[in-house]
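All protein chains but one are shown in place.
Each chain carries a letter (A, B and C) given by its place in the written order, and its residues are counted from 1.
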Amino acid sequence: MFDLLTSYTLFSLSTVMGFVALATLLHLQFGLAGIVNFGVVGFWGLGMYAFGVLLIQFEVPYPLAMLLAVAIVAAVSLLIGWVIVDLNDQAVLVATLAFGTIVTSLVTTEKWLTEGVVGLGSVPYPVETGDGALWQFVVLTAVTAAIVIYAARIAKTPYGRLLAAKRDNEPLARGLGKNTSRHKLTIFVITCALMGFVGTLSAPVHRFLTPDLIGPGVTFSAWIALIVGGKRHPLGGVLGVALTIFVFDFVIETYVPVPSEHAATVTVIKTIVYGVTLIVALMFRPLGLLGPGRKRGSR
Amino acid sequence: MRLFRIVARGSAAALLLGASAAFAEGDTIKLGHLSPHTGPFSHFGPHFDGATDFALGFVNQNPPLGREIEAIHADFAALGEGQTARRLVESEGVDILYNSAHAYESYRDWIIGYIAENGRPMMPSVHAGSQKQSYGGTAVEPLFRGSPMDTAQATAVALYARQLGAESVVIVASEDAGMQMSQDAAAEAAELLGMEVMATIDIQTEQTSYRSEVARANNLGPDAMLVFSQAEEGGIMVKNAAEMGMSSMWLGEPNWLADEFPRTATMGAVNTQDGIYIVGYSHMDGPAWDFFQTAWEASEFADLSPAGDSYTMQMYDIINMTALAIEAAGTSDARDWAEHVREVSMAPGTKVYTYEQGIEALRNGEDIDYEGVTGSYDYNDTGVVSGQFAAFSWLDTTEWEQVEAINGSEVLDLNSQLTIDPV
Amino acid sequence: MSLLTSAVVLGLIEAAPLILAAMGFTLIFYLSGFMNIAFAENITIGAFCAVLLTSALGLNFYMSIIPASLVSGVVSVLTYLLIFRPAERRGIGPAEMIILSVGVSFVMRYGLRLIVGPELYFFDNVAPDYYRFMGMGVTSFQVTAMALVVVLAAALYLFMFRTRLGEMMRGLADNRDLALVSGVDPTRISALIWFIAGVAGGLAGVFFGVFSFVNTLVGWNLILIIIMISIIGGVGNIRGAILASIAVGVTTSFIALVSTPLYGEILLLIFFIAFLKVTNRAT
Partner (left out) sequence: MGDTIEVNGLRKSYGGRVVNEIPRLTLSEHRIEGLIGPNGAGKTTLMSLITGRIRPDTGSVRLLRDGAAIEITGMSLNRVARLGVVRTNQKIQDFESLTIEDSMLLSLATDRDEGPGRLFGERDFRERCDPIIADYVAAMKFADRSAHALSAGEKKLLDIVRCLLLEPKILLMDEPTVGLPTEQTDEVMALVSRVAERQDMKVVIIEHDLDLIWKVCEHVHFMADGQILLHGTPEEVRTNRLVRDKYMGESHA
């Protein structure tokens, strides 16, 4: 059997694909619209858990549970969006970070709903005929591809230009009659709802949901990948995730198995390398690997 | 004798083509050990690896079916238990997936399907006491536990509190899967024993202080505090109690036997309390224990833990049982192995106290009944083994001693009445 | 012991190290205009120095406090000179500076992890003496922590509002261009402030450590609460940091006394988000 189809590889590639989707959505939020969303794990985790709870605790049919979960995330993102729409960047960063922490904490305390740390038992694939994992990976890839294509096209449309203008100089854009608050809220709700949707697709991949799946590590990984790849380029998320998560969490972990007592050092060195790449990227190449070069003057 | 296989297949061509190892019956029997070397339990890793290698040392002097058991210790915290299990089974081709832990349910459906198709892996585990009682013990799901259910352990704590004469208790548990399940079990057991559960308090892991939680528990004035947490968390609670001038009767779970407990609490604080008892597994005196104790204390692994450490004992017993069952089954096929586990570990059959005695008797065609260090080692139909319980207490920051044995059958009978985890 | 008094006393004990940390954090936030997440590692380094000094060198606990906090003060200045000042020079915006400080925090925390390993470290041969105060038990370490808070707060207040250096610092923070024009040397003043903040962080680390244990996550687990306290207390406002720390300490203690402790943190987070919206400012 061709090795790609092993449950191990499918699981890894599905999680990597999930991160590509999250990083690309973060490109739309931060790279394009300038919203410093440090609560990525909050929207993704809320989508995953809402779906799991609806499906398992309330036995809602599969497609309806996904729809409702995404709707819940959209509603919550509208509320958070309203909170952060007129705050400056640092306040947005801390507010969204606090939101992500609230979601993780509530998942731990509301045991009657989420079973808390004991874990919410096995979320099935929509297609349970044995190659459910393969189909899930295909669907995740299709959704991610759609998001990347949307990100690539939207940049070259009036809406993309509007978001870029708002990011660069909001008062100037408002002076041209653009309702920047409404547009900021629209892109935020759309992309957060999509993060929730990716969460519903990730639930069956993880199969057994526990609060430590939705720790702050998810947000930091998406951010590091985007900064390294290139926050303003639609493919920044793809390249960033490939160079960080794919290389470290799949290639090295799989093909360079290290004796167990050195395993700790590999993870530690990985995080140090993440930290250093972040520092180097921000200091010397703020627009990342795919960032545009020096701007061309018109004279 | 540490057997490591460092496999370097880093070539880009092999990027997606991890070769899955085919095996012939004649090859070695591969044991994939899910061992925590990163994450919150990383200090357990070396101890678990050493205890496993120690047990394999005896088995491989005269291996079952003449096939040496080769250990692959794989850290599971970094990549996740599910992914590490899949890598060990699919690409390393292990015959035995050893020590599945809390996240077993995330790959349970997959592995049951894989076993049905490929006849491996066998799944002996000392951590599976945290999994639902209904899982395991069959040819379809060859999961066999090396210790009683966590719930039984929690029932023992409640039972000993009753034994100490407690009428009312407060039950504290940290936000960890095993601890929360133990809390529910202890609460129900306490009620069954006629004790009043005044409150159940959840504490967060990795905090620097639990003063408010301890104060709240103390204000309720319970006769005893049943606490299910890691050693260092228990240590902080006892220290906070002493700092606040409060003194209570504490009953802790086996993790408190790690030296993190007294070193965090400081003996000064421990001595101010009415009493601190740790309910854990004890060994069963007899030829098995005598052989094991002398061998462990003479081995290169002796500094990893005292001989009486429950993990060390349980791993020794489960490795012996697994090897003997393979010999009895005549194959490393997990489905046949499962059928023979009970055969080698329960009556009828001549009682054997070490792997050496067991393998010899099997080769003479006798039926055997393995009596382990941790107990008579009899399995119920869902792969749960009986065990010996006892209460311990710390003498100083390095030494603890067994205070009193707890009646094992009383524990099992009380545990079976619990509703939270139907058989 | 009524619920309220124990919540207040417990709150004060909880708050003491938090105040030290919040004071340090808010100083950097006020002067450099961004939230330095890597400040968490100053706390951890302070804790590790103290534990190593007491157990390895057998120093008395009180003797280890000063050197431990000085070390983390020096480390704090180094992070400023080596990374944050060049970054400011390159005109990196406040949001990117925070992400940069996350990177620095990762490198420092996991670099320390490589050296000290995963185990927990303890103040083994150190034991406080126990007193009784208002019906509640208190230890000498807790009293020292609270005393240090008062001393450091007073010293910082005097420094900021009664000394030439303090005035220059406030000038630099309030109106950078005006300060530069009037001959304030930004590097010297900033280095001094980062040093003072590092010392405060190290002190906080020492007491967090002695109250429980020391591992590489001591600072990291607290950084979000410290950020919230310094923003609620008002950036650069020492009195605000103290009041906010006490308020947070007392409320979380009170909630932990009556219901699930985690609800205390959740309520704080929700209040914090509402606070940001109402006051519509972060810096």
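Quick note on the criterion: a residue touches a chain if its C-beta (ideal position, glycine included) is under 8 Å from a C-beta of that chain, and two chains touch if they have at least 3 such contacts.
In this text the structure is predicted, and so the values were computed from the model without any measurement.
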| item | value |
| --- | --- |
| In the full complex, displayed partners of the excluded chain | A |
| Selected from A:113, A:165, A:251 or A:289 as touching the chain missing from the view | A:165 |
| Residue, one of A:190, A:247, A:273 or A:289, that touches the chain absent here | A:190 |
| Listed residues A:111, A:178 or A:285, member touching the removed chain | A:178 |
| Interface with the unshown chain - residue positions in chain A | 150, 153-154, 156-159, 161-162, 164-165, 167-169, 171-180, 183, 186-187, 190, 232, 295-299 |
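Following the convention adopted for this analysis, only the chains that are shown with their structure count from here on.
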| item | value |
| --- | --- |
| Overall pattern in which the protein chains touch one another (line/ring/star/complete/other) | complete |
| Contact-richer chain pair [A-B vs B-C] | A-B |
| Furthest chain, CA centroid comparison against chain C | B |
| Averaged-CA centre spacing for the pair chain C and chain A, given as whole angstrom | 31 |
| Chain B: positions in contact with at least two other chains | 38, 42, 175, 202 |
| For chain A, residues that touch 2 or more chains besides their own | 108-109, 264 |
| Contacting residues of chain B [partner chain C, same complex] | 38, 42-43, 175, 202-204, 206-209, 211-213, 215-216, 219, 232, 235-236, 239, 242-246, 260, 263-264, 266, 268, 272, 397 |
| Chain A-facing residues of chain B, complex | 4, 6-10, 14-20, 33, 35, 37-38, 42, 45-46, 49, 73-75, 78-79, 82-83, 86-87, 90-91, 102-103, 105-110, 113-114, 175-177, 180-181, 202 |
| Interface residues, chain C side, partner chain A - complex | 34-35, 83, 86-87, 90, 92-96, 98-100, 102-107, 109-111, 113-114, 118, 224, 227-228, 231, 260, 262-263, 265-266, 269-270, 272-273, 276-277, 280-283 |
